[in-house]
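Working notes for the structure below.
A protein chain is absent from this complex, but the other protein chains hold their places.
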Amino acid sequence: MQTQSEEARKSEKRSQIINDFSITIATVNGSGSQTSNATILRSIFKMGIPVSGKNIFPSNIQGLPTWYTVRVNKEGFVAREDESDILIEMNSATFNEDLAKLKPGGVLFCDEQIHLPFERSEIFYYPMPIKEIVRQVEAPPNLRDYLANMVYVGILAQLIGIEFEKIHQALEFHFKGKSKPVNINFEVVLRAAEWVKQHLEKKDPFYLEPMEMTKGLILTDGNTAAALGAIYGGVQFASWYPITPATSLAENLQNYLPKLRKDVDTEKNTFAVIQAEDELSAIGMAIGAGWGGLRAMTSTSGPGLSLMSEYIGLGYFAEVPVVIWDVQRIGPSTGLPTRTAQGDLTFIAFLGHGDTQHIILLPGNINEVFEFGWKAFDIAEQIQTPVIILSDLDLGMNQWMGKPFEYPDSPMKRGKVLWEKDLEQLDGKWARYLDVDGDGITYRTVIGNRHPQAAYFTRGTGHDEYSRYSEDPQNWHDLLERLRKKFVTAKPLLPKPVIERMVMSEIGIISIGSTNPAIQESRHKLAQQGIKSDFMRIRAYPFVGEEKEFIESHEINYVVEMNRDGQLNQLLRIEYPELANRLRSFAYSDGLPLTAKRLFDFIQQDKE
Amino acid sequence: MQTQSEEARKSEKRSQIINDFSITIATVNGSGSQTSNATILRSIFKMGIPVSGKNIFPSNIQGLPTWYTVRVNKEGFVAREDESDILIEMNSATFNEDLAKLKPGGVLFCDEQIHLPFERSEIFYYPMPIKEIVRQVEAPPNLRDYLANMVYVGILAQLIGIEFEKIHQALEFHFKGKSKPVNINFEVVLRAAEWVKQHLEKKDPFYLEPMEMTKGLILTDGNTAAALGAIYGGVQFASWYPITPATSLAENLQNYLPKLRKDVDTEKNTFAVIQAEDELSAIGMAIGAGWGGLRAMTSTSGPGLSLMSEYIGLGYFAEVPVVIWDVQRIGPSTGLPTRTAQGDLTFIAFLGHGDTQHIILLPGNINEVFEFGWKAFDIAEQIQTPVIILSDLDLGMNQWMGKPFEYPDSPMKRGKVLWEKDLEQLDGKWARYLDVDGDGITYRTVIGNRHPQAAYFTRGTGHDEYSRYSEDPQNWHDLLERLRKKFVTAKPLLPKPVIERMVMSEIGIISIGSTNPAIQESRHKLAQQGIKSDFMRIRAYPFVGEEKEFIESHEINYVVEMNRDGQLNQLLRIEYPELANRLRSFAYSDGLPLTAKRLFDFIQQDKE
Amino acid sequence: MTEQIEAQGKRSGVNLVGLTKMDYKGNPSTLCQGCGHNSISSQIIAACFELNVHPEEVVKFSGIGCSSKSAYYFLNRSFGFNGLHGRMPSLATGALFADYTLKGLGVSGDGDTASIGLGQFKHLLRRNMKLVYIIENNGVYGLTKGQFSATADQGLELKSHGVNPYMPVDIAWEALIGHATFVARSFAGDPKQVKELIKAALNHNGVAVLDIISPCVTFNNIDQATQSYVWGKDHETALHELSFVPRAEEILVEYNENEVKEVQLHDGSTILLKKLGRDYDPTDRSAAITILEESNACQCLITGLIYINPNQPSMVDMYNLTEKPLNRLTEVELRPKRETLLELNNTF
Partner (left out) sequence: MTEQIEAQGKRSGVNLVGLTKMDYKGNPSTLCQGCGHNSISSQIIAACFELNVHPEEVVKFSGIGCSSKSAYYFLNRSFGFNGLHGRMPSLATGALFADYTLKGLGVSGDGDTASIGLGQFKHLLRRNMKLVYIIENNGVYGLTKGQFSATADQGLELKSHGVNPYMPVDIAWEALIGHATFVARSFAGDPKQVKELIKAALNHNGVAVLDIISPCVTFNNIDQATQSYVWGKDHETALHELSFVPRAEEILVEYNENEVKEVQLHDGSTILLKKLGRDYDPTDRSAAITILEESNACQCLITGLIYINPNQPSMVDMYNLTEKPLNRLTEVELRPKRETLLELNNTF
């Protein structure tokens, strides 16, 4: 190993790189590095610099390699990068592979206990005397391992210029103001910084400088946003079964609901959250509750969704409003439970045997996650059908910057529900499945309605407009046609695509969900290469209609998605086959969030 | 009510209608009419006249209306017709609706105990003194109800000319040669015929005359064919859960296996059939058995298939050969359990969360049901993946004419399985997921292989080529790409479409499965109207490639299917979007088998 | 809209809530004549009529099967949901959270509950969800034509399905071990007991499991089958003569205290158990265990209230819900105030 080579010294002379780099922190999971990483992220955020943090963790509890990547970018491009400028290495097991992904001229901070040789003379290398610094702090022995990770926070902070005040704020945030842990952690940070001042000379070009770009923004994860969205949507019933990466959505409900949704006078709950014994039961409960007139939901990921197929089919057919969150992880099968993808799209589009249709909402950032979180109930209750919201591990579990969550801009829409007084007015004359309004959506009553004509019988088998059992062929046919009509009625209620255009654009890019940051960055880079692009981020399925014009306005539209089979592209082909020659599929999936580079390279090569 | 009107007498003078009519027999289920109806069907078949029989029954056990329709057609067109020429009415509850579907000039045979007025002077009406005739027979009282139905067999036989010798043969077939029931039933038939001779004068124009057209053919149902196909395919393990209309498939396995598949010397079984506690378990067992090296299968219908989603996804990902029969009934949800459809196609094409692909076989007659029944094992074991065979209630439970089942024309293909001796030759050097042949299909071992290098660990989570656990992104990506390659390798093994062309054809018709008879008849009728057509019956998914040329060779191709959403059309659009403008969807689904008329009318109108 | 069922006879007397028995009827049954399930439906109707419960206050649930179909053949004025095979418990659980004032009444079959549904059934018990859960137990899958269900006798031979090789699930045992707070076994051929048990169950604050032997006359009625009419009639041994006395009513019948046991329910109503031969205390779990062990050994059909624990909180109790039923809460109650979101935003 060598300390400071000729090479490195040369590159030192290059100009400073400010607010524009990626950091990878390589640790072992279960070691408490999450706190340290979150602290780095939030303190940079608090400095006003756009940032994102992504946790790339194994599917186990303790002892395996974990990476945390922080992207700092003054222009706001915060997609993940495959390679990083700064590597903080705390895990000898991954030293070599990590180093291979350090960009030329990058910086290596390395626990000095990792005595491994390497041959990269062009990089900047700072060994970190982790143990030694921790030893200086008075702390209970059981905390020492955790505190070790705070050392790199201090060292990094000192060298790249994270403001210590912001670190303190971040720690306060993390420990919810509890001063004891804040103080002890902060002390480690300061000592580490002190050590740097005394022992290191800064040679690398990476610097942070405060900006104003995150002012007024928030930083949180999608599963928190989803839970809050549901709560402001008036969720009354949630049943769920633990599964990564959806678990924290339900756990956030459990955390926030008691604070936000107790009756002020009586301290009684206006909600119930039930951990079911599996997903067959979770969806059954949610469908039961939705049928009973509650705003009901469940949250799961791929394997759970597969188990829910039959009940969701019943929900569609029996016309029960329910909201289902699918926080996607990469599949098929159990797959990689801690890696992300957008692979459940076609499965859901055709979910359940027989002819089915489902409304799918496709949020692309935490604000949409929040917004769709409440809107989904309005849509589900108005259309009387399951609404599935597709999030993913990246959006759900990683930290995203966003605008403050906006209070719902419209009153709750509970759909066509008849209560006692309505039935009195109607003289008891109504029929559950009679399409009186011609929009496919019929009137329903819910249990507890004491009007003697209120009750009806719900079933997954054939029925006529009066909810009587029926095997009549024409009946069945008409019922299915009415169900189809509901989805036409639904379209105006669904979020329209977000379309962003460039002047003199040449190509279109179409995508969904969490690929947004990578796409924005590639567009920027492509534009720098002279390839201007328009971007349509689809936010709902069935397609609402506006997609057509967008596609038509470009000869080539790249359909970008994180799966293997180009599932969005498949659905677009079904809907707009005549435009298929304008669609070019870019589907790539390896479990990690998309990088701008991958897309940029693809489009650039394709254009050549 | 009137007996013989002026109208009827006129029409009597029209020429005789021979071997070309439809009969509807309206009874109550659980009354034993099945024997009578089967007897009519089989005796006509034995007269050499093309015939088909369809049972339209309710989803209950006893006491509700049931219809049996027999189509007799000398040209071999035996699709169901909506209206019939002859109505045998045994159920007062449906008298009016049944009568409404009797064609003008048709014949009504009616239990004389049904005293209902009607106004159709143009029809021929024969009241049947059912009770009276049964009373003449000496029979145990508990059989009288059943025997009542034999009366209409005798009356019909005498009037339209079913040969009594054939009826006797049919009864022998039905009662497996047991002379007691054969004799008693035959006696009723003869007495009824005698009564006709003495009391009725034939006025209607409908006659049967022996032909030679069914010579050498067989008459049976698809679920029997499927079970036999599986048995000749060497099925070793079948796990199932009862569900209409798939139940009789497994029950046929249970019936035939002990006869055909006991070790001759030891009387030991070379198979196991297990009734599981549900479909989650049935598929789990089948996947376990397939993994263990058995030719394993399960059979189910829509709701069961939904429950199997997750395990089938595992089968795909863990590369386990297994054969799954989906005998479709109309859905979504519980739907109409005793009605047919082709509605599970897209659901299966995308079955399971994440990127999946599945091989679907699409038999269109009982011979293909048998053939695919054995071939499916070859395909599943060669490609190491689940193979799903889509049958439906019509194909599975109704009686179809066919050629004798043909013995498999090739030895069993067990795929790439390594046993002890193979591993010795390889010196133990192999890897479960290493694509040594470049076709995506890797070598496997199965349990019981005692070679010390034989074992490997199978899982639904990420793994490398050596079946080691892996979360490596590139690994995952490569694995999924190899899985994709398997489906390219599979294509040449899949049944090609059956293409039938007419000279100077103008349109194409594309379909799958049990719509075949209705399509053939419509083509014939359309041709008579000058609209010549070619027909492609697709028999496998993924599409094998030949579909393209067919579609290209017609400006309009009608894609005919029994579902609401045009699912085959959707899949064709995905595969051949550039040809979508040549595809016109004809999707209709009401639970009953397609009629030629409906398709004929559609195409004719469309052409106008 | 509730379908109007034609009165099939003269309207009989009205009950305390002013309704006649007709108001508790359902659609005409399409089950086989003589099916045990029909007789249970009649007792459900009679029990509700006699309990003076408004049909609108009962919600019906079922799975899939002949038994589950029967939910359509009683209480036409009650809401009902005929869900998925084996998964009625979750459906009912979710639905009943919508309005805790309602009485849930589930009807299932042995296939529905003990084969595909065993998991959901057992978890329902653990949670003590307030639901009357009737298993119409005939040992076969009636609706799919008579295959063995998980409760079929081991060794039972049926013409078209051979011999059942597996050990049966004993639903009452499962319920007891699974922490059910009300476990009864009865027999469709004993309508009086069925009716009184249903009344008691409808007033129990928790899950009430009624394992009722309900013969399938079409597929499993051979005399040797323990789920047949003949076997039941010959082997039934009632633990007690049971009658239910609602809260409002005084116990008028006079009885010898040594001969009658009283069990008081959560809502103040009472179950009276008149001794028949043995001294049996259904609140004693050990006694219940003994009786079930004995009933395995004795080859008899012991019927009656096997176990009851009237004091455990029901699942809904655990959730501390508002007094107003959840499904009647309005936007003001459901959507937190605007300020709260502003505060929250400051925490991110």
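Note that the chains take the letters A, B and C in the order they are written out, and that residue 1 is the start of every chain.
Basically, a residue touches a chain if its C-beta (ideal position, glycine included) is under 8 Å from a C-beta of that chain, and two chains touch if they have at least 3 such contacts.
Here the structure is a predicted model, which means the values were calculated and not measured.
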item: Residue, one of C:Glu174, C:Asp190, C:Asp211 or C:Glu236, that touches the chain absent here; value: C:Glu174
item: Sole residue of B:Phe118, B:Phe164, B:Tyr207 or B:Tyr456 that reaches the chain not shown, by the stated touch rule; value: B:Tyr456
item: Residue in contact with the excluded chain [from A:Ser84, A:Thr247 or A:Ser585]; value: A:Thr247
item: Of B:Lys101, B:Arg191, B:Arg432 or B:Arg523, the one touching the omitted chain in the full complex; value: B:Arg432
item: Where the unshown chain meets chain C, residue by residue; value: 115-120, 122-123, 125-128, 150, 165-170, 173-174, 177-179, 286, 289, 293, 315, 318
item: Chain B, residues in touch with the chain not shown (by the definition above); value: 173, 218-220, 224, 228, 231-234, 236-237, 239, 260-261, 263, 266-272, 274, 276-278, 280-296, 310-311, 314, 318, 404-405, 407-408, 411-412, 428-432, 445-461, 466-469
item: Absent-chain interface as seen on chain A, which is shown; value: 30, 58-64, 241-244, 247, 254, 275, 277-279, 303, 333-334
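One rule holds for everything that comes next: only the chains that are shown with their structure count from here on.
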item: Chain A and chain B: spacing of chain centres that average the CA atoms, whole Å; value: 45
item: Chain centre separation (chain B, chain C; CA means) in Å; value: 40
item: Sequence positions of chain C contacting 2 or more other chains; value: 84
item: Overlap residues in chain A, where contacts from two or more other chains coincide; value: 310, 314, 318, 459-461
